[in-house]
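A single structure is presented below for examination.
Removed: one protein chain of the complex. Kept in place: all other protein chains.
Right after this comes subunit A.
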Amino acid sequence: MGDKKGNELGDLKTQLRNLAGSQLKENTQAKRDLFKKIISYMTISIDVAPLFSEMIMATTTTDIATKKMLYHYITHHANSNPELALLCINTLQKDCCDVDPTIRGLALRSLSSLRVSNLLEYVTEPIQRGLQDKHPYVRRTAVLGLAKLNAMNPEMVSDLDIMGSVRAMVLNDPDAQVSANALTVLTEVEGYEALAVESFVTPILKRLKSYNEWSLALVLEVLARYKVTKSSEIYDIMQNLEDRLQHANSAVVLATVRVFLLLTLPLPEVHQQVYERIKAPLLTLISSAINEIAYPVVAHLHLLVLRAPILFATDFKYFYCKYNDPSYIKKLKLEMLTAVADSNNMYDIVTELSEYVADVDVPIARSSVHAVGQIALEAPDSDNIVERLLLFLELGQEHITAETLIMMKDLLRKCPQHKPAITQALSFVNHSVVQEPAAKAAMVWLIGELSTEDPYVLEDLIETFADEESPDVRLELLTACVKHFFLRPPETQKLLGAALAAGCRDSHVAVHDRAIMYYRLLKHDVRKAQLIICPETVSVSTFTETHSSDEIEQLFQQFNSLSVLYRHPGFAFASPEASPVTVAGPAEDRTPAPAAVQEAPAQPPVQPAMEADLLGDLLRNDPPADTDASGRVQRAPVRLESPSKGRICATCALAAVAHPHLLPHDSRMTIHHELPGGVFLAYSRPAAAVPHASDCQHRCFRWPDAV
């Protein structure tokens, strides 16, 4: 195979040599065909770099089609052959002075695209000459050449001291494409901010109509950064741009919408009118464009809906999914439907969502269940909706049951008034059907929480405790058993014993530690243990998983960018900062980063005198090593913190100070204190021990209820 390739390259070399000097007309076609072959090899990544010197010998051609292929080859291979690339400079420079503007432009484009740093000195002069060319094709190429030069060597560009004349080109060049390319250079060299000044914006606005759609997008980006000085200016600009909202190109419309939204931020009333004005154009784009083009528009509409759901409450029908929508659009639509649900449209929306639950696409079916649950959580008076949600269990489909259980758990945590309905629904669930870890954990938690639930179902689950793969489920099983024990000690003592025994044998640190902690708590004082493990439940007021307004506002500032699609601020994934953070795309779940940021202030470093003492005590009282047969000795120091608003209550301090060994190993204990709700213990594993930040956070949030 290698030989064959070698031969083929040899053949090509010979043919190139034969044709090289020939200027004969009849050889033109032969040359074209030969070059075509070489470029086709290039495309399928066959290395044709060894032909470089022969290719350069063939540069003496007058046929433009051949020339283009040749230049294509040269720009592709020059930076891996810097010495040989020098050989083609002469020809390229000569072509830069050709009588035909097409050839001048072509040669200049190729010359500036060589990307060979030690050849840059040969590039500047033809570029400068090109900027003065009569023909716009050459000027537009020359000016972009400056951007290419800047990417290779910014000092060279600043030495040319040419940005002043580039600015003049933006405003005065008769050709709109030259003007737009000059603007491109300025944005790359000086940045958008430097351009968003009145002396520049006003004249650009005057020639706005001459730009094509791609240039317009660039100009609008500059406008979006412009800080107006007087409000009359806002209206002038908006009037100037209004017809752009009717453009069929989504890039133009979104860029215009961005300008409108950012301009009117200081004027809340006008800002709201802008919302009303842009709805129809965005919806038209969504319905007329192909799915790929519609997707960013939907994502931006999604952001606007989350930012001001009330303004879209009457438009909910536009967010209904089409049967043939791709899943990436359906998902966004489901979230929009959830966001706009209010007391007027709620029943219509839930009815529609209930239809999607039967979707053959499993993730969409699940998201629909999730959406119904979410609406139930937000609705103050949601009996009917809860009923709808619980009906999904009757479908008897595993994925639907699983998602419904998860939502039931959240519902019970937030709205305890639905306890009877949930209890009744849970009794119909066939426990063996539920296999998925998250759903099973939710189910076990529900069993533990709902006192009326028959404790004997737990017996079956405890029997298979060791076979249960997910540690989350095992953790929940332990807690559920303890909860039932407090209710009916005689009946469940055996069950609890079995659970704790299995837990202590567990190889997973968290499960093992929790079992030991329960065991010791119970051994110390059952009544106090009950106070700690089963305090009076306080319902959750909000779930932090929902989008925070700060996060939405941050994304809003980056309207019309990838940030909105990824739901990450731009610095997380894009150059020029070029931090190579992997973002797996919008399909990924909630962003861990911003959530972690919110989490931080919940644990302020406030350490009043009393707590400082506690901390000292804790550090001295290192947990005994008796449980540590497996050799996991590395222990992080245990920290005790309290939120700024409260003082540590007696029980809590007692538990922590008197029995520091109750605290799980390798963990940080945080005592959240809320009176009169009871004591909240939350522990989280140090971030290093947890593979995902979200894992850590997750545990923090689950604990207050679980304990």
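Just so it is clear, contacts are C-beta pairs under 8 Å (C-beta built on N, C-alpha and C of every residue); 3 or more make two chains touch, one makes a residue touch a chain; residues count from 1.
Everything below uses one rule, namely that contacts and distances are computed from a predicted model.
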Which of "MHD domain-containing protein", "Alkylglycerone-phosphate synthase", "Glutaredoxin-related protein 5, mitochondrial" or "Phospholipid/glycerol acyltransferase domain-containing protein" matches, in UniProt, the chain that is not displayed: "MHD domain-containing protein"
Touching residue (missing chain; options A:Glu292, A:Asp381, A:Asp467 or A:Glu536): A:Glu292
Touching residue (missing chain; options A:Gln15, A:Thr124, A:Gln177 or A:Ser368): A:Gln177
Residue of A:Leu267, A:Val362, A:Val509 or A:Val538 touching the missing chain in the full complex: A:Val362
Contact with the hidden chain (one of A:Glu8, A:Glu233 or A:Asp325): A:Asp325
Subunit A residues that touch the omitted chain in the full complex: 36, 39-40, 43-45, 64-65, 68-69, 72, 76, 79, 102, 109, 113, 115, 137, 140-141, 144, 147-148, 151, 177, 181, 184, 212-215, 217-218, 221, 243, 245-251, 253-255, 280-281, 283-285, 287-288, 290-293, 295-297, 317, 320, 322-328, 355, 358, 360-363, 394-395, 397, 399, 436, 558, 560-563, 565-566, 570, 573-576, 578-587
